[in-house]
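Every protein chain except one is present and positioned as in the full complex.
Every chain is named by a letter (A and B) in the order it is written, and numbering of its residues begins at 1.
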Amino acid sequence: MNATTGPSPSILARADQVLSWLEITFVGGALAFASVLLFVNVVLRYVFLMPISWAEEVSLYLMVWIVFVGASVAVRTRGHIAIDLLPLVLSAANKRRLAIAIAMVVLVFLAVFGWYSGQHTLRVFSSGQVTPVMQAPMWLTYLAMPFGSALMFLRTCQLLWRLVRQQPSDLSFAMDLQD
Amino acid sequence: MTALLIFILLAIGLFSTVPMFIVLVGTSFIVFAMTSSIPLSILPQRVFAGLESFPLLAIPFFILAANIMGRGGLSARLIAFIQGLVGHLPGGLGMTVVITCVLFGAITGSSASTIVAVGGILYPALIKAGYGERFALGVVTSSALIGMIIPPSNAMIVFGAIANVSIGALFMSGIGAGLVFALVYAVYCVVWAIINKVPRSRRATLAEIAQNAREVVWGLGMPAIILGGLYGGVFTATEAAAVSVIYAAFVCCVIYRQLDLVGLWEVCIESGLASARILIMVGAASLFSWLLTVSGVTQAIVTPFADLRSSPDQTLLFVNILALIAGMLVDVFSNLLILVPILLPMVTGAGISGTHFGIVMSVNVDIGNITPPFGLNLFVASGTFDKSYATVVWAVLPWLVLALFSLAIITYVPEISLWLPRQLYPELR
Partner (left out) sequence: QTTVKLGHDQPETSTHHQAAVKWKELVESRTGGKVKVQIFPSSMLGSGTQMVEQVQAGALEAAVLPTAWVAPLAPSVQVLDLPFLFPNREVAYKVVDGPVGTEILKPLEKVNIEGVAFWESGFKQFTANTPIRQPADYKGQKIRTMPAPVIQEQFKAFGATPTMINFSELYSALQQKVVDGQENPIATIASMRFFEVQKYMTLSDHGFLAYVFMINKPMLDKLPADQRDILVKAAREAGQYQRDIIKAAEAQHLEAFKKAGVEIMTLSPEQRAEFEKASRPVYDWYIAKFGPATVDLVRADVAKAQGK
């Protein structure tokens, strides 16, 4: 059982667990798949002279999706890279206030970024642009940005809620693995 | 004005511990909204563009390969073997990092993937051997620079295309320059280890070395396969990263049997998450570089210097100072794209050869990877070793000084880098 979801797992907590599981399964699965795909492509090209033309493209766009889904996990585990000098000199109470203020700034940012990246995705959608090799819809690749922003927004709300209620927040994803 | 606004927003954002990718992207949004009529919906595209790069794809694969090797016992065997050979020398393991980076640099054009591939294995070993966190982080993060100076080098390819200089000759000049770097770093490792009295391991017996060698033979197969595959024309540098994942998984799961499928799955997740933390920074930094380019901030800083007429030595000093300042703010490719066209007339006017200019610029933009605030290697190290950004910057500082020293040697003793290309390309001066 996930330690941070409180004593009685509500529907929300259950949903949180499922979402966390989906996120990390996607990140791990996509990376494993891309590795195997590129390896197989090398073998097919070198040994059989039959490269998979779409191997490079699929791996590349999977990576973009890994980044934005993984970024959501990093919000939950507070793993994003930041210059963390200020907290060293703050008291515990001030540290919490700072964290709450930052969470709110981040929410505003994610709303703006999510909105504009959504706009861009819509424009690409309506122009009917396709990827160079597979001729797959290009908007699917851009969708990673609004989608990831939405996930991160959700995770930041969660974090803010815990900060306000003074609950400890997730610091690792390891517990998800044992689930 | 724009420059001041950018500076203030960055300072506030970074100081208040807002995640760095949000500071970079947020600053760009605010500045564009306030100073231009560019539709903001185009900005996410620039973040995306930073990620949509095939050479970058090597990073997650090398992270994954390094983590598999770590969890699956391959790294431990490799380290035991290396320690058996050089561990009894002062600073032996530090030198091992430097030498491994040189070898690794010969297979990749990216210094970020060198950090994860070499550091992923040797960082834990350095800590265990008593080098301390600061030295270990510093040597791993900075030695990876050598990987981009030793050919192949993406920066040199870009330089050659912009300045119309032989890329082959640039590659050749990278060998001498890379070795200068390696030598300076290796000497520092020895001196540092002696001063700080790092415990030396006892000299391994021949029997032990032989035993280690038998254990590690599969591990040594890795560089053999990658180097062989790369120079034998089997795969590209990016594909090499994916091949190394499969090879590492094969050795650790099938030969050593130290990693089961559950462990492998966990490593995939860990590596994917580490990649995400790093690459989202790359995307954000690419938007930020674009901001500096389009708003004309970088050009405005550089252009006044470009008209100065001076001796070759002074010209090269200007080149170095400008490129280092730009390297603090923008990524490798933006740095080259902005500076090279502006500086080229001035450099040619001073009678400096294109290859010499190329190697100086390539080393310079490469050093930009470890200069704060924006250095790819700093982000990568912070993400890979799970250390705070400030810790990484603090660890890298002494190595940055050494890098500048190496740069000075490469700049003012051009024979070191230019001797080899002159033998092979007689038309070069």
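Going forward, contacts are C-beta pairs under 8 Å (C-beta built on N, C-alpha and C of every residue); 3 or more make two chains touch, one makes a residue touch a chain.
This is a predicted model, so every value here is computed, not measured.
K.L.:
According to the contact rule at the top, which chains on display are touched by the left-out chain?
P.N.:
Answer for the hidden chain's contacts among shown chains: A, B.
K.L.:
Quick one: say which of B:R46, B:R277 or B:K387 touches the chain that got left out.
P.N.:
Considering the complete complex, B:R46 is the one touching the chain left out.
K.L.:
For the chain not shown, which residue from B:T293, B:T348 or B:S388 touches it across the whole complex?
P.N.:
Here the residue in touch with the unshown chain is B:T293.
K.L.:
Using the document's definition of touch, tell me which of B:V234, B:L264, B:L279 or B:L418 contacts the absent chain.
P.N.:
B:V234
K.L.:
Which subunit B residues would touch the chain omitted from the figure, given the whole complex?
P.N.:
Within subunit B, the residues touching the omitted chain are 38-39, 41-42, 45-46, 49, 52-55, 109, 152, 154, 157-158, 160-162, 164, 166-168, 230-238, 290, 293-294, 334, 337-338, 341, 427.
K.L.:
Mind pulling the subunit A residues that touch the left-out chain?
P.N.:
45, 49-51, 53, 55-57, 120, 123-124, 127-130, 132-133, 135, 138
The definition used in the following text is that only the chains that are shown with their structure count from here on.
K.L.:
Could you state the distance in Å from the CA-based centre of subunit A to that of subunit B?
P.N.:
One centre to the other, that is 25 Å.
K.L.:
Hey, which residues of subunit A end up touching subunit B in the complex?
P.N.:
Against subunit B, subunit A makes touches at 24-25, 27-32, 34-39, 41-42, 46, 56, 59-61, 63-64, 66-71, 73-74, 79-87, 98, 101-102, 105-106, 109, 112-113, 116-117, 119-120, 123, 141-142, 144-145, 173, 177.
K.L.:
In the complex of these two chains, what residues of subunit B are touching subunit A?
P.N.:
14-22, 25-26, 29, 40-45, 47-48, 51-54, 56-57, 60-61, 64, 229, 234-235, 238-239, 242-243, 245-246, 265-266, 268-269, 271-273, 275-281, 283, 373, 379, 382-383, 386, 388-390
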